[in-house]
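What follows is one structure encoded as structure tokens, with my remarks underneath.
A single protein chain has been omitted; all remaining protein chains appear in their positions.
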Amino acid sequence: MERRSDQPVILASRQELSPSCFALELLCPGPLTATPGQFIMLGPTAGADPLLRRPFSVAGVGESPRGVLVQLLVKEVGKFTSLLRRLPIGSELSLLGPLGQGFRLLEAPPRPVLVAGGIGLPPVLFAARELSQRGIPFDLFYGAASSHELLLPQEVKRATNGLAVFCTDDGSFGEQGLVTEVLRRLWQKSYSRILACGPTPMLYAVAQLARERQVEAELSLEEPMACGVGVCLGCVVRLHDGSYVPSCQAGPVFLASQLAERW
Amino acid sequence: MERRSDQPVILASRQELSPSCFALELLCPGPLTATPGQFIMLGPTAGADPLLRRPFSVAGVGESPRGVLVQLLVKEVGKFTSLLRRLPIGSELSLLGPLGQGFRLLEAPPRPVLVAGGIGLPPVLFAARELSQRGIPFDLFYGAASSHELLLPQEVKRATNGLAVFCTDDGSFGEQGLVTEVLRRLWQKSYSRILACGPTPMLYAVAQLARERQVEAELSLEEPMACGVGVCLGCVVRLHDGSYVPSCQAGPVFLASQLAERW
Amino acid sequence: MVTVVQLATQVGSLTLRNPVLAASGTFGYGLELVDFCPPEALGGVVTKGLSPRPRAGNPTPRIVETPAGMINSIGLQNIGVEAFCTQVLPALRQRGATVVVNVFGETEEEYATVVERLEREDGVAAYELNVSCPNVGKGGMEFGHDPSSLDLLVRMLRRLTRRPLWVKLSPNAPHLLAVAEAALAAGADALTLVNTFRALAIDAKKRRPAVATGFGGLSGPAIKPLALRLVWEVHRAFPQAPLVGIGGVLTGEDAVEFLLAGACAVQVGTATFRNPAACLEVVQQLQAFCQREGVEDVRELIGGLRWR
Partner (left out) sequence: MVTVVQLATQVGSLTLRNPVLAASGTFGYGLELVDFCPPEALGGVVTKGLSPRPRAGNPTPRIVETPAGMINSIGLQNIGVEAFCTQVLPALRQRGATVVVNVFGETEEEYATVVERLEREDGVAAYELNVSCPNVGKGGMEFGHDPSSLDLLVRMLRRLTRRPLWVKLSPNAPHLLAVAEAALAAGADALTLVNTFRALAIDAKKRRPAVATGFGGLSGPAIKPLALRLVWEVHRAFPQAPLVGIGGVLTGEDAVEFLLAGACAVQVGTATFRNPAACLEVVQQLQAFCQREGVEDVRELIGGLRWR
């Protein structure tokens, strides 16, 4: 397994993607590997505000002459994400990772379909790149509120070796409607597993669809996290047996069949 | 009087001066004037750590095509000063100023002598530059623990139109001994006023010397400050009548004759 | 379409133009920061605590920063009620500021003296009693820790004035609800919650307390979750009682949280130290929040917390 470590990293680049989202590259001096669906905990190197690091899914990992580059896609929603958006390039941050259990790509059956909603894109994009590289064919559905909230459409397309379907709630780009509705409409019999990340209501709908089509879904969940390493029990989700497990360790990617209906 | 204002400023340059000290230039988009001995309150633009801004004496004010440049000399002693030392150039900070009552340069009698100890240099250096520009002759005594803690000796020399005497506690540069002892040794009858900034024990010694020589001393004091604008009453110093006045408003420069013996 | 937000609120019988007041001890006597924050633009200004005669306050050091907060031990330094009436109040009145005078004393008589002097002046909207003071008559126990002392104090002052009496409670009281009940029963028009928390910071190198008096009062964002809890507890226990919430408000959203917890108005204290325009910005952010969330009247928020 990838060894988790805690290291200072440098904010190497930032690119605005939409009114609320941006992409970052973090330069890690030490080694770092990650599989799609894994996440990192990122925070400032000093100071108590914010006090806790924040979880972000890895969108990709690349090499550079100066070290490993970790790509993140971030939505500005509060304190730390707005700090990330303003921080000068070259600033130091503190990165703990890789963490958690990602998508089960190696055990993925013949034809997965990938589903991303909004800022749920990063782990799905990473999974797409990885599947393409391994030559496993898949389709990808990606939905957002409107055209200018669709992140990196070119890259998503390039990373996809099958159909790449874009949807917007307002129809301003691609198919109109919720991504799960579009998926239901365009569902292929060959789809043997769903890999999904997005807002909780979307994931509930994905789980529902998976039940109906009798396929397994792998869902990347987003719970508030304090530690990211299984010791605070703040990030738990409910399994179908009613027990709570830390999503930072047992997840963030869960099989829908493991989870309680409303986790 | 100079109008105080609150404005976002840019960290424009940083220069290491000694193991513990560095110089900063802050670029102010809005207008800013200051007289020697006045200070500013500087803090991060966001976040609650540190919660309060920190006071710094203005070491100089210059013009640049992009706005006013405020020079600070800073000693790293804790949370915010170590942040200032690491912050990438281009970072935004928040500046409130100019604040307080500086040296009374216009009413200065014939021949002032300037005394700085350690990180007490900034207001004294600013005063030296201003006096030189006005053609008022003065001598300057500047002491530090050792040669590598003497800040900007060339600039101090250049700013001084009379004698510039350097002292170090360990004799590694200039005269050996405490700056107040050296001043006492080299005291000139013509000295009609002392302008001083430095650690409290040094200022006590300056006040003592002034009493002995029957001249007035203007002392720039350093009290912990929360607001810098006279509303918290945290920064008070004791006057000879036993009352407490806010040093951020009535000072930071006080006439020694106003102050209680141990303020 | 932009919602027009009604910002006016009511603390008992007193109407405020908006729910944001500057807190006692953090805004001077009301005029010091006019260039950043004109007092008449706020719901009100609460003055530095006034005593019958000027007080020099505590020795130094008096303040120290702590994580997301600060400890102070000012010792109630103030210019005295007389100087306030002659030198400050006329200008505040002229500006049209809503002035709440914070009052304290070491005996009931001292409180009474201050109130009686102010009764001779126009332009005082309410009194706020700081009861975190050692009661010299009761062996130094704070008025605000002892329901029976507080009962006496408030009854006595109630007879002296028809102006609203706000009682500012100390979060250090072992039984806050009992104290709140006593104040209300004795005729208080509103409760201000909360004053600072007794706290200690230590200078590790010097092995000394960081402020000269040893203990001091903790304020700032650090205490917000504690203050919110107390406001909500008192609101649940006394749903009809007008409450003024205070403790760590930095932003308009913080103010909303206190309103939701049951406060009719909020005060902004320590925030002014880091930003002299803080009170004004809280008003603006509160308004912006209401606009974004479609709240047409800020009073809709009061007590609107959906508990579980």
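Think of it as A, B and C in the order they're written, each chain with its own count starting at 1.
Here is the rule we use: a contact is a pair of C-beta atoms (placed from the backbone, for glycine too) under 8 Å apart; a residue touches a chain by one contact, two chains touch by 3 or more.
Here the structure is a predicted model, which means the values were calculated and not measured.
Check C:Leu200, C:Ala237 or C:Ala288 against the missing chain and you find that the one touching it is C:Leu200. Contact with the undisplayed chain is limited, among C:Asp35, C:Glu119 or C:Glu253, to C:Glu253. Among C:Ala22, C:Ile63, C:Ala186 or C:Leu218, the one in contact with the hidden chain is C:Leu218.
On the side of subunit C, the interface with the absent chain consists of residues 66-69, 71, 174-175, 197-202, 204-209, 212-215, 218, 220-226, 228-229, 232, 248, 250, 253, 256-257, 260-261, 289, 293, 304-308, using the contact rule stated above.
For subunit A, the list of residues touching the undisplayed chain reads 3-4, 6, 43, 48-53, 94, 96, 223-227, 229-238, 242-244. Mapped onto subunit B, the footprint of the missing chain covers residues 48-49.
Methods note: only the chains that are shown with their structure count from here on.
Look at the CA centroids: the one farthest from the centroid of subunit A belongs to B. Centroids of subunit B and subunit C (each the mean of its C-alpha atoms) stand 36 Å apart.
Centre to centre, using the average C-alpha position, subunit A and subunit C are separated by 46 Å. Residue positions 67-68 of subunit C each touch two or more of the other chains. Shown for subunit B are the residues in touch with two or more other chains, namely 48-50.
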